[in-house]
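Some chains omitted; the rest stay in position.
Chain nomenclature is as follows: A, B and C, assigned in order of appearance, with residue numbering initiated at 1 for each chain independently.
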Amino acid sequence: MRTALAPNPAISPATDPAMTTTEPAAASQMPGRATAPAYVSIEGVGKSYGSRHGAVHALAGIDLEVREGEFLSILGPSGCGKSTLLKCIGGLERVTKGSLAVRGQPLSGPPAKAGMVFQRDVLLDWRTILDNVLITAEFLGQSREALKPRALQLLQRFGLSGFENRHPWELSGGMRQRASICRALLCDPELLLMDEPFGALDAMTRDDLNLELARIWQDTRKTVVFVTHGIAEAIFLSDRVVMMDRNPGRIVEVMEIDLPRPRTLAMRETPEFGRYVAHIRHLFAGLGILKEG
Amino acid sequence: TAQEKLTVRLDFSPWGVHAGMHLAKEKGWFKEAGLDVEVQDGRGSGNTLQLVNAGQADVGQIQLGLLPQARANGAQLKGFAGFGRRTDLAVLVDKDSPIQKVSDFAGKTLVVFAASPWAPYIDHWLKQGGLDRTKTTITFVDPAALWGTYTAKRADGLMSTEPSAVPVAAATRPSKAILAEDAGIAYPSYGLVATEKTIAAKKEALSKLVEIQQKAWAYMRDGKIEEGVDAIVKQRPDAKLDRKALAEQIRLTIAFFDTPATKGKPIGWQAESDWEVALKGLEAAGAVKPGWKVSDYYTNDLVK
Amino acid sequence: MRSTLHEIASVLGVIAAAMVLWEIGVWILKPPPIILPAPSVIFAEFLQAPSYFLRQTAYTIYTTLAGFGLAAVLGLVLAIGIVHSRLLEKTVYTLLVALNSVPKVALAPLFVIWMGTGIEPKIAIALMLALFSVVIDAVLGLRSVDPDMLNLARISRASQFAILRKIRLPNALPSIFAGLKVAISFALVGAIVGEFVAGSEGLGFAILTAQGQFDTPRVFVCLLLLGLLGTVLFYLVEGAERISLPWHVSQRGHASGH
């Protein structure tokens, strides 16, 4: 079941007609990616958190397919349930409604070969940075020694050379976050779940890592679900962008990004790119999330 | 020939009443008789009684007067030799105190430890002087704190036994003893106990043990108290014992050996009539129920 | 509320099950009652003089709570001092460690000699036994503060006292409660040790008297009452913990299961 909500009628007339949103018809025009088998299928998923002060409906009626080898971004206002959705896909939170399947298997607990970057860098204070990265190997029962060169290489690629033997509290916020990305990448997961991995990074480093991530994805064709709050970042990296709104957390539109690959930072200055940005801004403005100053 | 092993557990840490065992060891009399005797210090007669009953020691040297209550609660022990046959229970008071008899304790404070042989007799004893616990304060204190409390003069009297206590008090609070027997209390003092099973199974060895003890006590009674003192000090080199107190303890222990009923009998031999009186006293104090049989508590089979 | 009742029921259930196992064990192995009586015998013994046992229990509860309360207050005060002052850490902490290593059973006689045979030495012993774990755990808790939380307070120029009250103490509560849970158990033990050494009331005294009379069933009535009392007191502290710490992960995990 390939799904997207119809664009919100209130804003849909403003949508640039060149934009491909995944209404079934539109999607079928792009056989290459669109027909890739579903890696994650989400049907009618809802998630409520109970508490003394009544329930919070973090997610309601989520229908979505993450296709194999696809780079999917999730955009949405703070508190709309992005992290919750990612945790549900990772089998870390139980859904209270609907069903989730990974490769056709109903989900009960975390799927195999998944990796996750958490919104808070969850570094272990008692381990050095290198050991924090290597813990993934330990958890997966792979050889620490064999993966050490890869870990060092990742740390270097993410600008952390020289900090391998330091402890997390000796690093800046952005450095901690980068270390946690290295950790998720170490064992080459098939399904990569990333919750605002570049949130604590400056624009410069961020661009850099966007390129790095795009390259890694290009080389390995992992299935990536990427939560971000950067519109440009989402467009730059993704095959599709999911837009969400809150109260309750729900999907308002799924948009295909039809830019050639490999992508360059310069593409961000192109009119197509600008149209995508404008579309998303317009959509959120229509939802009252974005105010024009 | 292989020596027969016996474990003898004493009542407390070293004092004069242990002289018989230590002297025999020092002199090698046990070995001569083919016995390998291990002598352990104890943590109170009651504790030793429990351990012997549970089979953790073969023989206990304890206050025999505890037996009736222990048996009433299921212990299977018998006394097979009784040395201190006269009642040595006493209340220590200052040497120059005017106190002479029970009634003089009105308004006074006495300390005693809970597991003391005194415990069952306290109310009975007070009654002999027309007192009760509202008129005389009885405070229960751990053996370890008992002496400190008494010597710090937090109490007027200490309920104990004359042979053990009076010599020790001499150094810190010179005292005299008001004897319980003056108030009509009869209570068999130190002797040897074992389970009925052990008495049956190790009859030979136990007989030899009794015989050697008779020999040791007779030896000391006949003017060799100092050798008894030497023996204890040699056997317990680390205890820093006070020789003078030990000698006095031995002397007093021997002074309490005989009742009229045991005059002329061998050391260790117990008289049925003494036990009858003791049990009647215990019954009156509510410590044993009627229906007792004196033959349950002692045997003279091993005393030659 | 319902889950609390449930909790109590399950604790009682476990204790009851242990009793049944014990009873069966005694039937099969038949140890002499002077060594190990059956629960049924113990229970019968209790029913012979319930008011006597309850009176002794009440006295022991009083001593225990007095010692525990003092230990909690004094322990917290000491821990706060130790965390804030290098000098106190060096002196009080060291002396406390040394003092705690001296068994109270050995000190108790001195206490009696110094303080007499009333309730004071018993409370003092309960206090001393309970104090140590309160101090150690509170010190850990008070020290384990996220440095940024301290920065948060410092940027508002909060006083040391405000930092203590609003940051360090609430942050240390889980640890403090762990200390208190150990302390309540040891306060009870301390009260009994105190009653062992001197006095004429309380479960400790009742045990000693019964031991003196070789009345093992009676000793066991007291031991079981102690076990029960300790369990109740412990779960009261744990209840207080749950009420005070709904926010802590150890409690959150607890509530929802794993």
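Points to keep in mind about this one:
Keep this in mind: a contact is a pair of C-beta atoms (placed from the backbone, for glycine too) under 8 Å apart; a residue touches a chain by one contact, two chains touch by 3 or more.
In this text, all values refer to a predicted model and were calculated from it rather than measured experimentally.
Although the view holds one copy of each protein chain type, the assembly as a whole is A x2, B x1, C x2.
Please note the rule applied: only the chains that are shown with their structure count from here on.
The touch graph of the protein chains shown belongs to none of the named shapes. By number of C-beta pairs in contact, the leading pair of chains is B-C.
Centrality by Cα centroid goes to chain C. Centres computed as Cα averages put chain A at a distance of 87 Å from chain B. Centre-to-centre separation of chain B and chain C, using mean CA positions: 39 Å.
Within chain B, contacts with two or more other chains are made by no residue at all. Residues 32-35, 106, 108-110, 112-113, 116-117, 196-200, 205, 208-209, 211-216 of chain C are the ones touching chain B in the complex. If you check the complex, the residues on chain B that touch chain C are 46, 49-50, 53-54, 66, 69-70, 72-76, 111, 114-116, 119-120, 138-142, 144-145, 148-149, 152, 154, 287.
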